[in-house]
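Of the protein chains in this complex, one is absent; all others appear in place.
A, B and C label the chains in the order they appear, each numbered from 1.
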């Protein structure tokens, strides 16, 4: 299990590959991996967006993410989990969040990864402020739901 | 959109990275990526498994995969899809299937990737034969369901 | 009419052949194709059938030049 808060841009595919290959005990044991990546877009609510500042609550953010992952482990037979979330200044096309779940069977991987993402969206203390092309700044006020 | 049948081992994370970075028009446009990877395990049904031979129906397999992806595109606003499936001789810990879906919003990515995987499991003409530690060979007779 | 018949996976191994050509006259269904190619041998339960690489039912028709395939439930992914 690995939860990372990350102030620099990261390549999500390299992050998963590195995690998977470093966990030698995983080899041969997992049959399913489900991954979700959230990436910054260059438009939102009809406006061009130049960048984003992502604030968090050091300590509480990690605590809540650990709680969410523990809930997933209680509900599904999960072999391993990797969660990475950016903070700080973010540019369009950079990944914001990565959730990867390794299980024996696919239903569990799909369910657990989606559970973690939805819980993260509603409970992990992160806040996004967009910087628009017009130089105006605006706080996002609410996450859209994932119609789960 | 890209559908590949692949007779050699592939690194799923590199395959996704290469696809995403080569599709320059994707940059800044997608907000969500959902990925599923199925990987060969070294045990099944209580037996140690040394390897697997994956047979397919050239022509029909591609046709059915294209149909499945087209169904997903009709049901969800999907920006891009990558499907890769191994055939031939496979060793434990090698990836068998990769489904990646790029969308604007996360609910669509989760739903479309799971739809494609479940449809692939039930309709794409692939057949697995396991080679056991005992040297016995056995055909898998049925895919487990993904309790979707 | 001329029909190409193909078998895959465990069904191919059980029959000992992967492909054959049938020549016969008159209308026929997918199930008829199996019966002519494999007289006195029942198609195993749960087998799937395709005509020209699309799934079909056993009572669907075949026509001259079709490729008909029989195979066990699929186990990919």
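One rule holds in what follows: a residue touches a chain if its C-beta (ideal position, glycine included) is under 8 Å from a C-beta of that chain, and two chains touch if they have at least 3 such contacts.
Because the structure is a prediction, the values reported are computed rather than measured.
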- Full-assembly contacts of the left-out chain, visible side only, are chains A
- Item | Of A:28, A:51 or A:125, the one touching the omitted chain in the full complex | A:125
- Item | Hidden-chain contact residue, picked from the options A:49, A:97 or A:112 | A:97
- Query: Hey, which subunit A residues sit against the chain that's not shown?
  - Reply: 38, 54-57, 59-60, 63-64, 85, 96-97, 117, 120-129, 139-143
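Just so it is clear, only the chains that are shown with their structure count from here on.
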- Message: Taking each chain's centre as the mean of its C-alpha atoms, which one lies nearest the mean of all protein C-alpha atoms here?
- Response: B
- Message: Rounded to a whole Å, what is the gap between the Cα centroids of subunit A and subunit B?
- Response: 22
- Chain centres from averaged Cα atoms put subunit B and subunit C apart, in whole Å, by 27
- Do you know which subunit B residues sit against two or more other chains? 38, 117
- Note on the structure: Two or more other chains are touched by the subunit C residues 77
